[in-house]
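Dumping the structure here so I can ask a few things about it.
A single protein chain has been omitted; all remaining protein chains appear in their positions.
Residue numbering begins at 1 within each chain, and the chains themselves are lettered A and B in the order written.
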Amino acid sequence: MPGYPALPEGIAYGGDYNPEQWPQEVWHEDVRLMREAGVNLVSLGIFNWGLIEPAEGVYDFDRLDRIIGLLHSAGIMVNLATPTASPPVWFRNRHPGSRLVDASGRVVAGGSRHGFCPSSPAYAAASTRIAGKLAARYGDHPAVAMWHVHNEYGWANAECHCRASAEAFRAWLRERYGDVDTLNAAWGTTFWGLTYGSFEEVEPPGVAPPGQLTALRLDYARFSVEEHLACFRREREAIRRHSDRPVTTNFMIPNCKPMDYWRWAGEVDVVSNDHYLDAARADNHIELAMAADLTRAVAAGEPWMLMEHSTGAVNWQPRNLAKRPGEMRRNSLAHVARGSDAVMFFQWRASRHGAEKFHSAMVPHAGTDSGVWRDVVGLGADLAALSGVRGSRVEAEVALVWDWESYWALELEWRPSVDLRFRERIEAYYEALWREHVTVDFVHPDADLSRYRLVVAPSSYLLTGEAAKNLHRYVESGGHLLVSYFSGIVDACDNVHPGPYPGALRDVLGLWVEEFHPLPENGTVALDGPGASGRIWSERVRLAGARAVRSFATGPDAGHPAVTRHELGAGTAWYVATALDPAPDAAGRNGDDLRALLAPVLDRAGVSRPAGLPDTLELVRRGAFLFLLNHGDAPVAVEGIEGAALLGAGPAAGTVTVPAGGVAVVERA
Amino acid sequence: MPGYPALPEGIAYGGDYNPEQWPQEVWHEDVRLMREAGVNLVSLGIFNWGLIEPAEGVYDFDRLDRIIGLLHSAGIMVNLATPTASPPVWFRNRHPGSRLVDASGRVVAGGSRHGFCPSSPAYAAASTRIAGKLAARYGDHPAVAMWHVHNEYGWANAECHCRASAEAFRAWLRERYGDVDTLNAAWGTTFWGLTYGSFEEVEPPGVAPPGQLTALRLDYARFSVEEHLACFRREREAIRRHSDRPVTTNFMIPNCKPMDYWRWAGEVDVVSNDHYLDAARADNHIELAMAADLTRAVAAGEPWMLMEHSTGAVNWQPRNLAKRPGEMRRNSLAHVARGSDAVMFFQWRASRHGAEKFHSAMVPHAGTDSGVWRDVVGLGADLAALSGVRGSRVEAEVALVWDWESYWALELEWRPSVDLRFRERIEAYYEALWREHVTVDFVHPDADLSRYRLVVAPSSYLLTGEAAKNLHRYVESGGHLLVSYFSGIVDACDNVHPGPYPGALRDVLGLWVEEFHPLPENGTVALDGPGASGRIWSERVRLAGARAVRSFATGPDAGHPAVTRHELGAGTAWYVATALDPAPDAAGRNGDDLRALLAPVLDRAGVSRPAGLPDTLELVRRGAFLFLLNHGDAPVAVEGIEGAALLGAGPAAGTVTVPAGGVAVVERA
Partner (left out) sequence: MPGYPALPEGIAYGGDYNPEQWPQEVWHEDVRLMREAGVNLVSLGIFNWGLIEPAEGVYDFDRLDRIIGLLHSAGIMVNLATPTASPPVWFRNRHPGSRLVDASGRVVAGGSRHGFCPSSPAYAAASTRIAGKLAARYGDHPAVAMWHVHNEYGWANAECHCRASAEAFRAWLRERYGDVDTLNAAWGTTFWGLTYGSFEEVEPPGVAPPGQLTALRLDYARFSVEEHLACFRREREAIRRHSDRPVTTNFMIPNCKPMDYWRWAGEVDVVSNDHYLDAARADNHIELAMAADLTRAVAAGEPWMLMEHSTGAVNWQPRNLAKRPGEMRRNSLAHVARGSDAVMFFQWRASRHGAEKFHSAMVPHAGTDSGVWRDVVGLGADLAALSGVRGSRVEAEVALVWDWESYWALELEWRPSVDLRFRERIEAYYEALWREHVTVDFVHPDADLSRYRLVVAPSSYLLTGEAAKNLHRYVESGGHLLVSYFSGIVDACDNVHPGPYPGALRDVLGLWVEEFHPLPENGTVALDGPGASGRIWSERVRLAGARAVRSFATGPDAGHPAVTRHELGAGTAWYVATALDPAPDAAGRNGDDLRALLAPVLDRAGVSRPAGLPDTLELVRRGAFLFLLNHGDAPVAVEGIEGAALLGAGPAAGTVTVPAGGVAVVERA
């Protein structure tokens, strides 16, 4: 079921809708306000399991029937949820074996959501049954545009450590490895003599003395993703027996580390994502852009849906800052610019009860005499003006390598330095490119890279031999590759590739590393030439085909290469042996060394980008549409633009002026 | 049994006495020294259960008989304890089901005190039995002045999570709500579909995925208080069957957050309290004053007893600083000034064994050739001079609203900002008033407020509709009310009051709040006019009857109201929408904005206070007695004082000079 058929036309606009928390008179006001705001889709029933199945096998769809009917009569489509992220209280009590057990063996308490084991047979049965019931009842209802299975798989129960999970894990290992000798070889269990005599001997990881087998941990992470996927597949198939509407589940890219969304990618009919700003972070609009680009990658470049974000503050951060004027609009349109065909919120109406009552909403506690409501109405009009954007695609010349398995592996126990964090380097390179106005795709290291002028691998610690060959072929065929330190170190089971570091990348980079020299906390090293300063890492690079572009000027590797370039076949492979920064930090320390480093790399690779624009202007092309988002405090005039503005004024004489904090969207003539 | 009949006359003076830790020859020295110091009351037997009931049902009162006899013959009265805070080792072993279970399901280990479940039937039986045995034996002994039941209820076992507790909780809920639909409605369980089908389905809260039902947590806190109260009542009734002496138990106001002492207030014959300084806190004499005022409130204005404080360092803080010269005396007399008719210490003689051996005592390890002992003797003489103070009452014109339920609710998961702490605002307002030399009462929000000129509600996040009506009536009838931000937000089960914030207080304040704007960590906003700076909070206030007194000059609400005043009926209601400070912080940041704000409020309300005195002078009137405590480094001359000094010199020509660090007490002529 290709593409995005959820709605007849235009950008989807709406939010999570929980009418069960309100008396019926509020429902009528809700529908009136939805129409006022231009809402055309709501996500319904995400947390109503306890209400529609009040006791095991007893169903009550009366309220849901009425709500769907009301929405239908108002022309509002429904993204109908299965409520399986929050099993009813009776489920937990009747099936105590289904309760989530944490890594130290504690059974978690009730009174919240997500407290179930993803490998529980009782959960499998109950969740499939309720999904089937809903599909049978509403599967061909004209108001039902699509299905929203579950909610945020793995949010709080990514891994369970109960007996059922252990049994399922052993079965999964048997399937993966066939025989225990293969497992022993793959995991390197000669280390500490931890050889398994049979699959029956394998226990899940958990709180153990330091040094637990890292391969065991990695495979438990892989297994756990598969268990959640199996939960999803069961519900999806139960739905498909009764309904031909597309099925999705809302991802949390990139803020749910345990979920390997590359594995989820092919399973949904349309990719949807939840994204929330980290309020304490000054550059959270850049993190948002990265999230959107990564979501588009998971969607294989197809349009996707922003399923949740917020009109203002969330409720689960230490200090839940509200959004500043214009920020919600810029956030929403940035997602659209980067491929979303939907702008959905958690939540339609602010709740009075429970844990999320201080989370913002489209209808706040304050009601409609409020800036939030006026912005919601305004955004509805913006999206209507952008309906033609739907279905168009973003194209990029640069790709960043992202692999959840490398994310997990790099952050296991006992790496060379705690400052080695997967996202640290990814975000540094992403930010440098963002500030250069270069739109990027994210790619799995096994992906076809031939369409890209430049591929950047900032955090490819775990890299299989196959993936390394893929990068090698890419460069030999004329590609440009940029690799950051501590990449290509281990294989799929966290074994060091044989020989000197970086085992998987020595050939393509034309060098090897004699010794790592992690820096002390807050330590820096200077590079030769003007000003550049590295953090976190230094190492002794030995050239074997590559040539030094920059060298360390201070520190343990002073006089030795810091940045290298290797001509290989028709292409070029660059290597950077320390952490350069894309922008000064909050204290004004370090500079934009990474941007300075990237400029010649981009030039050599022939990556186009506009010149002369401030690095607070976000500029993204989606199909025929150019999005200009001004995150700065002053208006910005952009020249050489032809076409018609869908949002904003102009262009006049080829120039579009984007007001401070504003957005312009121009359709190519 | 009204009032305070523990002793025939004068201020009670003494401490916890643990002779069982010492050989008999030390007892005689103890009694000699008690007489030297003027000790007239000792708390006896608090931790001797394992000694007087060495095996289940086997009793040995010989040592206790001899001790009581010895004290009696020396004219020292006994505050006889039931030893139930530290069950014997055999109890724990014979009744393993009685062991405390923590929130993650761990059974706590032995070898300490308080390791029992307050809902344990075995504990109920054993504790009642030993209390009855003691009462039967000593209930009419002439040395026994009163009963000291248990020790610091809830100190380490405020909540238990065992099966017996769960069962008791369900019974308590049945009693409170009658039927499960009422519970569901009260708790808002439509949220996340967490509807209960029956009371049997309710589990206690515990370690769960984030977002556990806050109403469940609140009610478990309420339930837990009731369980401890039931323990107390059982012992009290066992005693009353044999003894007519007053019964107390030592509270820990305000430093035992889980104990709602409003609920305990009516249960004891005389309120007693333990208070310890936080050594790291420069203003701990102000915290002491607050504790004493709150204790007096729990005692309904009646005299109360300071049951424990310290002569010097405690042993359980990170760095246990000793008291400075004069500090112990000022501490003791401040408690008397604010209503205590007793000055008791933990402990009489410093222990050689176990966990508290580095806690100070009246007789330190160093013995009597020590400053501590000389101060103890001096204090005995001071208290003898103040015997006439006994029974007199403190009267206040200003009340501060304090509600433990609001304390709990405000600090549950997922509030708008972690900087919202119940005591933060209470202490800010208390300190501002203290520095203005204004004595305050604390009140429950349901209390009769008619006697006060001004009522201040700094942290009334949880406020029932009834309580809001009470405040409304108070203002309409001519009262002055001052409310701080984030008050009146939720009802008794943490549901947001309907409509715009602050739902319970919109009418009385004449305003509503459009959106909260918590500030980033360490963020500030300026107010218009000279110098004022707010922390933690800003919000968009919309006037609806009130008028703006001050406005924000910077931040997300620049140009909008920050302080408002509403004329309502015969009274006035003020509102403050940010955190102003009563004094500069340790780094000299922020000023005394809160004092500047309060001055016109106090003036308008007609609250009297002396002028021209330094804000390090504590000045309290108790009945006919004026207490002047100089916490500063220079002598202070106070004019306009008539009467006779009981402590200190003067007055001469109407002026009393209080030496640096000294105390004067003047009885009105």
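In the analysis below, contacts are C-beta pairs under 8 Å (C-beta built on N, C-alpha and C of every residue); 3 or more make two chains touch, one makes a residue touch a chain.
All of these numbers come straight from a predicted model, not from anything done at the bench.
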item	value
Contacting the left-out chain in the complete assembly, out of A:Trp304, A:Phe358 or A:Tyr501	A:Tyr501
Selected from A:Trp373, A:Tyr485 or A:Phe516 as touching the chain missing from the view	A:Phe516
Residue of A:Glu201, A:Glu395 or A:Glu639 touching the missing chain in the full complex	A:Glu201
Sites on chain A contacted by the missing partner chain, in the whole complex	103-105, 187-197, 200-201, 203-216, 413-419, 495-496, 498-501, 512-521, 540, 542, 556
Touching residues on chain B - with respect to the absent chain	18, 20-21, 47-51, 54-55, 83, 86, 88-90, 92-93, 100, 102, 106-115, 155-157, 279-280, 312-313, 315-316, 318-322, 324, 350-358, 364-367, 369-372
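The definition used in the following text is that only the chains that are shown with their structure count from here on.
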item	value
Gap in Å, rounded to a whole number, between the CA centres of chain B and chain A	48
